[in-house]
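Quick notes on the structure that follows.
Complex shown without one protein chain; remaining protein chains in place.
Right after this comes chain A.
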Amino acid sequence: MTALIADTAGTDDAVMRARDLTVEVSTEHGWVTIVDGVNLTVRRNEIVGLVGESGSGKTVTSLSVMGLLPRNARITRGSVEVMGRTISTLTERQLTEVRGVQAAMIFQEPRRCLNPAFTVGDQVAESLRRHRGWSRKRALQRTVELFELVEIPQAARRVKQYPHEFSGGMCQRVMLAMALACDPMLLIADEPTTALDVTVQRQVLELIRRLQAQLGIGVLLITHDLGVVAEMCDRVSVMYAGQVVEEADADTLFHEPKHPYTSGLLQSMLEPTQRGRPLGYISGLVPPPHLFPATCRFQERCSYAVDSACRTTVELHQVSPAHSSRCARIDDLKLPGVTD
């Protein structure tokens, strides 16, 4: 199973590739696996969605790509490569050459992510001064251009302002300008619009999509919102309890889900065109990492679970060259997707 997904993705265009990535954290229950054997590839010119509930391991996966795992976490198996460089083998100093230059990241709650004590222009220019060695003046000039690129009006005036003078959506644009300052080929967006107003969400998402196409970069979009995935992503990986449970191109995933979890998520989506349809839901919660079952991890919440097949470890099965699912009943289940 390890090699399957990595090999189906194009080899040369990959800007980021996780192979069998396994991460443990130190907890009161000892070292506990929170990300288990994740394979994930992001290529140029595509947006890959990483979907899952809270606690599914999607943020930890993205932090390990940046080498930003907290001190109580460690990669115990597998690897992450960014532009061909294996992150876990790099020293902290070498990592600072990758971050911001080859891979950049934006986060939830953009206003908290900007330093309140410095002007936004200074914080964007800082990246250029650090990585390009530019003077303050030159970096600030480029920052104005970057602000125009992310559609911040009155860029020349705005660079001199502080984060508290910006709205949440504008702060996320500043974060984007900062992330793109040194032309990285990979942008990781971790729930970039979750904390924003609905109207602003759409603007920021459209901006990310436009910039992705314009710059030809690869984007790893982490979200719990399948509506966002439907609008944005070319391919999708669904994570549950630290594992990828289904991977497919967005269209296939939405119409022919092959994992009961994906299907359940799709049924619980709000769709304005289908008023009156009873809203689906998945009962129960994601188990905490120290209680991840050794069987199929979704089994306890799965309405299709049968004792015989689901009480064992389930590997990722290939449905078609670009579609795999971690379901034991992959051949005999016909799962509902979205209906157009």
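Side notes on the structure shown:
Here is the rule we go by: a contact is a pair of C-beta atoms (placed from the backbone, for glycine too) under 8 Å apart; a residue touches a chain by one contact, two chains touch by 3 or more; residues count from 1.
The rule is simple: contacts and distances are computed from a predicted model.
Choosing from "Membrane protein", "ATP synthase subunit b", "Response regulator" or "ABC transporter permease", the protein name stored in UniProt for the chain missing from the display reads "ABC transporter permease".
Residue A:115 is the one among A:54, A:86 or A:115 that touches the chain not shown.
Residues 66, 68, 92-93, 95-101, 104-105, 107, 109, 112-119, 123, 126-127, 130-131, 162, 164-165, 175, 178-179, 181 are the ones on chain A that touch the missing chain.
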